[in-house]
Structure formats: structure tokens, C-alpha cells
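Removed: one protein chain of the complex. Kept in place: all other protein chains.
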Amino acid sequence: MIHLDPQAYLDLVRRAVAEDVGPGDVTSSAIVPAGATATAEILAKSACVVAGLPVAAAVFSEVDRSVTCHPRVADGTRILAGAVLADVAGPAAAVLTAERTALNFLQHLSGIATLTRRCVDAAGGRATILDTRKTIPGLRALAKYAVRCGGGTNHRAGLYDAILIKDNHIRLAGGVAEAVRRARTDRASLPIEVEAQSLADVREALDAGADVIMLDNLSEAEMRQAVAITGGRAKIEVSGGVTPDRLPAIVALGVDYISIGALTHSAPAADISLEIHVDAGPAAS
Amino acid sequence: MIHLDPQAYLDLVRRAVAEDVGPGDVTSSAIVPAGATATAEILAKSACVVAGLPVAAAVFSEVDRSVTCHPRVADGTRILAGAVLADVAGPAAAVLTAERTALNFLQHLSGIATLTRRCVDAAGGRATILDTRKTIPGLRALAKYAVRCGGGTNHRAGLYDAILIKDNHIRLAGGVAEAVRRARTDRASLPIEVEAQSLADVREALDAGADVIMLDNLSEAEMRQAVAITGGRAKIEVSGGVTPDRLPAIVALGVDYISIGALTHSAPAADISLEIHVDAGPAAS
Amino acid sequence: MIHLDPQAYLDLVRRAVAEDVGPGDVTSSAIVPAGATATAEILAKSACVVAGLPVAAAVFSEVDRSVTCHPRVADGTRILAGAVLADVAGPAAAVLTAERTALNFLQHLSGIATLTRRCVDAAGGRATILDTRKTIPGLRALAKYAVRCGGGTNHRAGLYDAILIKDNHIRLAGGVAEAVRRARTDRASLPIEVEAQSLADVREALDAGADVIMLDNLSEAEMRQAVAITGGRAKIEVSGGVTPDRLPAIVALGVDYISIGALTHSAPAADISLEIHVDAGPAAS
Amino acid sequence: MIHLDPQAYLDLVRRAVAEDVGPGDVTSSAIVPAGATATAEILAKSACVVAGLPVAAAVFSEVDRSVTCHPRVADGTRILAGAVLADVAGPAAAVLTAERTALNFLQHLSGIATLTRRCVDAAGGRATILDTRKTIPGLRALAKYAVRCGGGTNHRAGLYDAILIKDNHIRLAGGVAEAVRRARTDRASLPIEVEAQSLADVREALDAGADVIMLDNLSEAEMRQAVAITGGRAKIEVSGGVTPDRLPAIVALGVDYISIGALTHSAPAADISLEIHVDAGPAAS
Amino acid sequence: MIHLDPQAYLDLVRRAVAEDVGPGDVTSSAIVPAGATATAEILAKSACVVAGLPVAAAVFSEVDRSVTCHPRVADGTRILAGAVLADVAGPAAAVLTAERTALNFLQHLSGIATLTRRCVDAAGGRATILDTRKTIPGLRALAKYAVRCGGGTNHRAGLYDAILIKDNHIRLAGGVAEAVRRARTDRASLPIEVEAQSLADVREALDAGADVIMLDNLSEAEMRQAVAITGGRAKIEVSGGVTPDRLPAIVALGVDYISIGALTHSAPAADISLEIHVDAGPAAS
Partner (left out) sequence: MIHLDPQAYLDLVRRAVAEDVGPGDVTSSAIVPAGATATAEILAKSACVVAGLPVAAAVFSEVDRSVTCHPRVADGTRILAGAVLADVAGPAAAVLTAERTALNFLQHLSGIATLTRRCVDAAGGRATILDTRKTIPGLRALAKYAVRCGGGTNHRAGLYDAILIKDNHIRLAGGVAEAVRRARTDRASLPIEVEAQSLADVREALDAGADVIMLDNLSEAEMRQAVAITGGRAKIEVSGGVTPDRLPAIVALGVDYISIGALTHSAPAADISLEIHVDAGPAAS
């Protein structure tokens, strides 16, 4: 099972419900009888890789502890159009109130998982598909979880857990060698990645002892040469404007990692909806 | 100027910076000399409608109060590829640390504004383009602001500021008339919108005195008939699966509003970057 | 309807309830039977302009989602003594627990609206009554809303949304002209107001191109001259120690704005109470 | 020294600064040179009892840790017009940015302390002046501290730390005796106060063993009789519409406590200002 | 009664429940019938001094407002093994869900109170037992309350409410006299304590006018001499590695205070448990 710590999303769930419900769901409170209950099914309206079911369940629970939301499939599962993802049951007003926020999480995260899976499949196991820090603000942990659900691999979580030396760092240090040396001294335990914008940069990074070299917008010919130059002494990551269509060609060059910002900043939402069956209950008869 | 209350995003900015920076930017703290300064330009790499410059400025300010970020254009402006959107200046480490989070806001919001503008233009002023509650959790206020930047109009902010009666509410109330009556009684001051899934529903909603009738996934032929049936006695909103391509045809039918979830759940990020010029400063010479 | 974004007060409502209820209402929990319900009327005990009914409703909802609070009048309405402002209904314990906090909001905000209305009426439409930043900490957004409910107009929301150049800024810039020039350069899109403590200051501010000139504690004779000097080339704001009694005389001088700190820092609370009718309910019989 | 736990206001100070400064003080950031420093004096412009100096100091510290704010007098001191309350020093921009929020706390709290002192003096030590729960939402702890600074005594902090049985509780319990019995059983350790709206109520409360009897809007004749009836077996609290003018007469009746909501809901702000002396510093010469 | 402000722990209680319950108690929600109720007794399984009953009650209330938790003894009471500390009643699922978090508070705080009482008793009233700032992060206010429950006395609450001059401060000031002078000038109202690591330091501190002198890891012979040297002109605090066994000997030397970090950083948890009696209720029969 793909790991997701609920502590990482409980606060966001609380804020998301507050932002949608505010001081109250005026439609449901006016119309829904107090005793009414509902059952509902979360349905995929088109094929996707599902991600976010525990988060959706937490949304229902935040609105009303007595609503249950039981997944039929695990996050990370490929789903065909029409598949039921989960069963929901509880007070009708609460189910109607929570519906949109639960789906907003599920559609966004499943969208990320689906696009990631498409890229991972296109890479055919010959290179690792990485995400980036280009995530929607406030959703980093969930977005990176959704990438894992799609079979992708997480690059660094933030600025704090890995060294990535870019051109400006190099300029400020007065060269790649000095930048790597400073990073090595300051943070001995972290792997060091260096961005290269030319083959000369690749050679410098290699000499400086970089663990990973990121090729930033290099041509495929240059990528091929970079692989040859490094000869396995460092890992090669391709970055910048990679689309699923280009993946097979890039993978064929023998690079190790391909990082794709679009996984988390531009994945279209998955088409998922809630089919609700209300029951006014004995109290209303 | 399009209104955006900074109080609505300051807390999100703080959390977004915390989620990316965590206990510290290990690369910059190891490499960037204490006295180094930087200037930078926020650049559009492809044409877009810009949204989020004040939010980006707040990100720089959150990382270090002494970083300035001055917009050259106002949010809502159409920008060509290569245009400079803002000038940034301050301590080099702070600029490098804030860069990604500032861009994440800007790319997401400008993406929404750009897609909205495309739809508004396709509608040619003959129908109002509305957003929905299908927003990324936690970003509702910003997403709706970005829609306004793109020339769109905001539907309700949440469940609290307008009545929208859907099929389940109708079923629980025992009919459209009773649902509208309850809503009218409970919330006299709010306009009432009723969802219709057939022309019969349209007629019922009209009879019940709905202010707006939402046509949910009706065919264009049915939309045309709905317009004829209502004859201006209620506003007509078209909802469900509308893409920019379909807009001219739908607009021609004479409907009042077209709401599009994709504006806020599936807009691809705008391509915006930060061009940084670092300066190690006198202290480093 | 006067706009008030619920997102601006939901968190304060939550904190206000927590500060009053703490770990529990020990009186109600000991005495009120579980099944007991209550209806209640929010009553004005003396004439006032009402402000804060949606906030009061949110307090009841925060204590217990099942309590309803339906306004009979809109915020901004002038109310005579004895008028019913809203009807409340729900579990008796919850109504009793929420009562004081709901009234605390309502009395404070209606107090501001009432004093504002008195000033606006005294100005007779010939000058605009403005509030200031002299608000009770933590209630800025609500206080400014209450001013609008009283017919007043909001000055800047905070230090972030308008330029106001005071004497210390002028001294640090080395003169009014330079201060205005710096502000103009840094924040081209914001209007610029300059504080003047003498007629010489008024002339300097005018020459520097100020959009608004604030007369700080000038005599009425000086105010009259300031109006003559500016001749419509800038707006004139009178500030400092203005009371309702002095308003007709000041208004007669032809100034544009009069800002009054007392609206938000010294308005006495309106006299509003909750008349509760409890019902022990079938469970207790 | 009157006790005030800084942990009780630090969070409010943080929010108050955020609500005023938002993403930045646009005037100071445009005009004030980076190296400029300032000294300032907090001055009383009319006589008052001061309250809130540590809170004001915390505001300066929140804006910039390097600003110092040293009180010349202790909270609770009676101050004449013109007296200096504290000395402030630090970066000019920070002092200007923090000024208004610091004064907003100081003026509000000193206003409460001043009105309280007037009531305490009017009572001449023969009855204890109490505050109520009628405080501005979010400022309960500070308002009650200001009451202590004015020589007043705090009634219960909230619904959680004392039993106060009102008419609705009595009605729900089926009588005073039963209400007191339930409270006694449920919360043996807390003193029990009962509200009386007639002399009959006073007798019932006395028989039921109330520790304190609150006379709610009784006439002075009735108050006198209530004192006679209780004969010291319970404490008597007078509540409802007491003004300073009426205090000597009420005190003369021999009651124990007089609670006054106006202390915290209607005290006019004290007139306190900041006199700033800026210095552009060597960097600007 | 030992004072504890509920506002000081309500937020921690909320976070503690969230950290344990997360999105839901999966065992209870699967197994416990909706109508089931429970009564429970909080029991001491070995002798201890109890502390934290109001906090435990707040935990039950946070999980479900309808759970009651009534103490049978007051915090600070010495309890024998087997004693019942409180009675709990309410919905069975809520009682089971809250159990562990309530006990975690109670066991930790009673552990502190028990160890403190042992030290206070060992000191036999001849010296005051103080706590330190060596508390578990986030629990300062509760830990210091537990010390009071055990009969101990609180040293400063934090860095903000007392002056304590240590060796590094002395070195930076260039001597004890200058350090004390600076502290006296800056914070006239606070008592000043100076750390002494030798008898020479004690003499210097005395000459500088210290109110309290802290003997840091001095031998008992040195402690005796320090008492003789000061001759009552300053209070003497012994600090560093004091265990209950050593207390009688140290107390006999005539020192005033003995501060013990172990009270709050190393007290073993008290052995307290919850004996629950569930009742499936009529609904389940």
C-alpha cells in the first residue's frame, strides 16, 4: 500500500471544508429533513488511476463523524469508466454538504496519478519518472502522494531534503567545483545534484563529484553525449518540457531519471462523481 | 483593478513557504555568501493572461521582508511571450529560496486566467462565463480571483452564499415547488437557482419561481427549447462538459450563463519563469 | 446588500466561542435536560442601526450546527427599541451557551454602525464620513463592515492598500516632493495621500501632486483656506478629534472627507438582548 | 504587579499585526531609507489609567525583534495628560509600521482601566466592582486584565469556571431548588450564583443555598430588602444598567458586588499617541 | 484550588486528539453500535499525587461534547493504589476513542506531581523546591501546573519573565557588575538572579546586588560557605543534579531554593487506567 500520513492532510481537509461550507450549507439546511439519510457511490466517469480515497473519506468525516466512506479499491488502482470507487452512507444533509469538497480532492489527485501513470508506462521501466517542486501551493504532500499512486517516484520534498545546485548557485560560488565543495562540507550526508546547461557543465559537474547531473533543456543529441561522458559515474536526470510523446525517445538514450513538472501543475482533473440515493427516513413520513 | 483581499491569501502564503522551505534551504545556505544580492525578472515564456502578482510579491516578502517585487503590469493583462511581468530585488539567498513558491502561485493562477479569457472571448460577450465550486482545495478565493482576472464572473463562493437546489434536494422535499418554497421561507434574501435535467424540470422550476434554472447536461436542442419556455422569466445557466469549442454554438442559443468547472480544476499552468542576476556583493570581493 | 465575506470572520467566531466556553458550559451541562429545545428572539432594547447578524448566526452554528438563526432585517437597517432582529431555534443548551458571544458581536458592531449613522446624518451628504485604522485588534474587517452598515465609507484597510505619507515619512525623505516621488515610483497604481499640519504643508502637498491632502488638527479657518488653496486639484480630508456636534460646521467648509477614529475605537455597545423560551421537550416530561 | 500571562496575547498580537500590515507597509517601504532609525515616546494626551504596555511592547517586537519598548510606568498607574508612558527605539520603518497596532491595544485597554478606576473610586471601597462576560470577542483575557489594572475584580472568565443559574436554567430544572441541586451534584467544587428577578426569587435562592445572588434590574428599594432578607447568608451582586453616577447610592445599600458590562463593552478609548523622532542615519548622509 | 487556566491547554488538547484519532478510530467505528453507552472509572493503579483531571475532562469533551467526566478528588491530592479519581459517562465509542489521550495527559502530569511531592517532602519545608525550564516542548504551562500540584514552586515561566544571568552573559558584558547593571537599567521591575560557578562568583554577584544567586554544581562545602558569605543579603538557589536522596543534606545547609530539572524532564508516568463498562443500549437489543 502506498504510504500517506493522515496527519499530513487533516488540517487541509479542515480548511477546505471551512472554505466551502463557511457558516453553513444554506440549501441543505433549508430543504433536507433532519432525519433523512443517504447512501452514495463514488463513480469514475472515465478511466483513470485513483488517488485520494482516504482524503475524501476524511472530508466526509470532518463534516459529520457519522458518515462512513468505504473504498472498494486501493489508491493507485487503474479504474475503468463506470467503476465504483467507494460507498458512502450517513445523514443526507452531511453527504450533500461534503460531496463537492471530497470530489475536489479526488479529482485533482486522481488527475495527477493518471497523468503520472501514462508517463511511467511510456517510459516502459527504462527510466524513473520523477515529479518536481512545481506543485499547487499547500498541496505538496498530497500531490507527491498522487505521483506515487501513478507509479512515479518523488524527487526532493522541498528545499530542505536534498542539494540541487543551479546556475545561480554556481555563479555565486565562483564555479561548479567550489559550489559542490561547499555543499559537501555543509551537508555531508545529502546527495548532491548539479544542473547542467551544456556538455561543458556536465564535465565540470562530473569532475566536481556530483551524484546526479540534471540536463536542463538539452537537445536529445546532447543528452546522448552526456550519458556517454558520465559513463555511469553519476546519474543523469533530464528536465524541462518533457511530454509523454517524447518519453520513448528520451528513455532510449539511457538516462536515469526524467522529471516532469506537468505531473503536478497541469494534470487535468479526473472525471469522478458522486451518485447519491436519499431517503427521507421514518421521521419524515 | 480587480479586487483581491490580501487577508485571503496571507495564511496560505505562509503555509506554502513552510511546506517548501521546511527547516531551511540547504543548497542556498551552504553556497550563497551572506552579503550577496540579486535582481530578477519574472518573465512570461508563452502568451498568457497574468494573475497572482500580488501573491507572488507576498511570497518574496514572507521569505524576507527586504525583498521587493514590483509588478510592471496589472493582474488581468494579456501578455505576450517574453514580456517581463515584475522586477524582483533583494538578498540573493532569499530570492532563490522564494522563487519556486512564487512561481507556483503565479503559474497556477495565470493558467486559470488564461483559460477563462479564452472562454470569455469565445462567448463573445453574448453569455456570461461562470466558474464553479470545483476548485483545488484551499485555493478557492485565489482561483475565483483568477477567473475574474480572465474576464469571467464568479458563481457562488461556497455553500453559504446562494441557494442551488439539485435533484436530491428536490427528491427530499417531495418536488421542486416544495423545495423552492422551503428555501424561500428559510432564506428570503438569497436568489434561488434550480437544477433541471429535462424540459419538464425546466417548466416545474419556472412555475416554482426559480430565479435561475441550471440546465444540467441537456442537448443543444433542449437548451434552445428551455430558452423558449422560460421566455426571460428566469435566467438560464448551462452546465456540464462545456469546452471552448462548443461555446459559440451554445451562446447562439440565447442562454444567460455558462458555467465551466475546467476553468479551475483543469487549466494547465502558464509558463512563467524567474530570470535571476546574482551579485556576490562587496563583502565577497 | 452590504458585502461581508464569511471567510473573514469564521476563524474569529471559532476563537470567540472557545474563549467563552472553554472546556464546557458548566451551568447548562449540569442543569439543561438533553432533549430540551428553545426558541429565542434577538431584540433591540433601544434604537440602533443593526450590524453583525450573519456573524451572530455563525456563532450559534459554531456551538451547534443544528441551531438556526434567521434575521428579520438586513444589516444596516435602523431599528426602533423593541424590534425583533432575528429568530433563533435549536437545542436549549446550545442556545444558552452561544447567547453571550453572539450578543457580544452584535452589540459591538451595531454600536459602531449606530455611531457612524449619526455622523453620516450629521454630515448631510455633503462630505463623506470615513473610518480609520483605529480599530480593536483582530476585528478590523468586521469593524469596517459595521461602518459600511452605518452608511460610512472605508478608508484604507491597512498599511498595504494605500499610500499615506505622514510627517515622519516627509522628514526621512527630505521633503514632501521627494516623499511623493518615491511613493509614485514604488507604487504607481496606488493613490497618494499626504498629511498636512499647516497651510504651507497643504501647498507643498499640492505641488507634489498628492491625490488627497489630510488636514491634521487644523482650525476651521485653516480648513476653509485649505479648500480655497487646493481649488479642487486634490481632495481634502479632515482628521483628528471630530465629534458629531462639530460635523455640520466642518461640512459647510466644503471638505471632501472627514475621518473619525471614534467610530471604531469608542462607539458604545448597542443595547441588544436575547429573549429565550425554553421547552424541556417530550423527553423530559 | 498585576499578572498577565504573555502566552494569553502573543497569538492575538501576531494576528493584529498581520491584519494591519498584510503583505507590507507600502508607504514606509517606499520612503524610509534602509538605515534610518527612530526613537519615540508613548504619550498620554489626557489623564487615564494605563493598561497594555507589555502588549504594546510585544507588537513592536513582533514587527521587528530589534525594536525596544521600555515602560516608564507600570500598568495600573494613573497618568496625567502629557506623561510619557514608554520609550521606543529601533529601525524607523519598523517603528512606523508597528505604531498604530501598538496604540490600538493601548488605547482600548487603557480606556477600560480608566472607566473601571472611575467606578471603583465611586464605590469607595464599600462594594467590589466586577466585570462581566460582555467583552469584545477575542480580547477576553486582555479586557479582564485591564479591569484589574483599573482596580476592578474579575467575575468568571467564561462559561467554564463558575456556575451562574439564570431564569431559563431555573425554568428547565423546574425551580431554583432543583437547579441548585443539579449544579451542586455535578460540580461540587464550584461556588453557585443564582439570578433573581424579584424578592421571591431572592428567598428561593437563599433557601436553595446559593453562594451569591445576582439582583437583575431590581429597584433600589428591592435591593435594600434583598440585603435585609439574605442577612449575610449569601453575597449580593447587583447587575444591569449601573452607571458611575448611580454607584454611591447603590453602594450605600450594603450590597457586596456590582457588575458593570460597560467596563468592557463601552469604555471610550484613552487618548494615547506616539511621538516619533526619526534619524536617517549615517547611511543616508 | 491550584490555578490552571483552561485557555492554556484547550489548543493542545485539540491537537493531541487529532494526532491520535486522525481521520477516525477505525476499530470503534467498525465495532461499536451507534446507541451503545459506557460508564467508566479513572483508577490509580499505584499511589501517586494526581494532576491533570480537568485536562482529561477536556479530552473527553473534545471527542464528544456529551461525555461527562466528573472528578472525585481535586488535583494535588495524594491517592492510594485503587482509588477512583473520576467518573466518566457517555457514548461508548467516544469514551473508547478518548481513553488513551486522556490517560496520556493524566499519567504524565501525575508523574510530575508525584516526583515533586517526593522532593518537597524530602525538603521538609526548610527549602523551596523549584522547577526549571527543562520541560517537554509544548507542555510548559501544564508541567508547571503539575509541579504546583505536587507542592513545588514555579521558577520563571520562560525567558520573558525573569532575569537569569549565566556565565556567557557575564563574559559578554565584561563582568558580573556590568551584566547586572545592564539588566537593572533595561528591566528595572524584574528581580535579578546570577549564576555562580565558584565562591568568587558568589562574592561578585553579591557585590553587584543580585537578588538571587544560583550555585551551579558547587560542592556541599562550597554551598555552606556561600550561605555564610551572603548572610541573607541575597537568596541562594542550588541547581544541578540534585536527587531526592541528596535533598536532606542540602536543605540542612540553609539554602533557600533547590531547582530540579528532573521534575519535568524525567518523572516516570504515574500508573493510571480507565475501567470501562459498556452497555450496548436499547437500540442494540
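Residue numbering begins at 1 within each chain, and the chains themselves are lettered A, B, C, D and E in the order written.
Note that in this section a residue touches a chain if its C-beta (ideal position, glycine included) is under 8 Å from a C-beta of that chain, and two chains touch if they have at least 3 such contacts.
From a predicted model like this one, the values you see are computed outputs, not experimental measurements.
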By the document's own contact criterion, which visible chains does the hidden chain reach in the full complex? A, B, D, E
For the chain that's not shown, point to the residue among E:Ile163, E:Ala196 or E:Val212 touching it. E:Ile163
Sole touch to the unshown chain from B:Ala18, B:Leu199 or B:Ile229: residue B:Ala18
Have a look at E:Pro6, E:Gly24 or E:Gly90 and name the one touching the chain we're not showing. E:Gly24
Those residues of subunit A which, in the complete complex, touch the missing chain: 1, 5-8, 68, 70-71, 74, 141, 157-158, 160-161, 186, 189
Take the complete complex as the reference. Which residues in subunit D touch the chain that isn't displayed? 6-7, 10, 54, 57-58, 61, 65-66, 68
List every residue of subunit B that touches the chain not included in the displayed model. 18-19, 22-24, 29, 34
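Convention: only the chains that are shown with their structure count from here on.
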The chains touching both subunit B and subunit D are C
For the pair subunit A and subunit B, the C-alpha centroid-to-centroid distance in angstrom is 21
If you average the CA atoms of subunit A and of subunit D, how many Å lie between those two points? 50
Mind pulling the subunit E residues that touch 2 or more other chains? 6-7, 68
In contact, pair by pair, are chains A-B, A-C, A-E, B-C, B-D, C-D, C-E, D-E
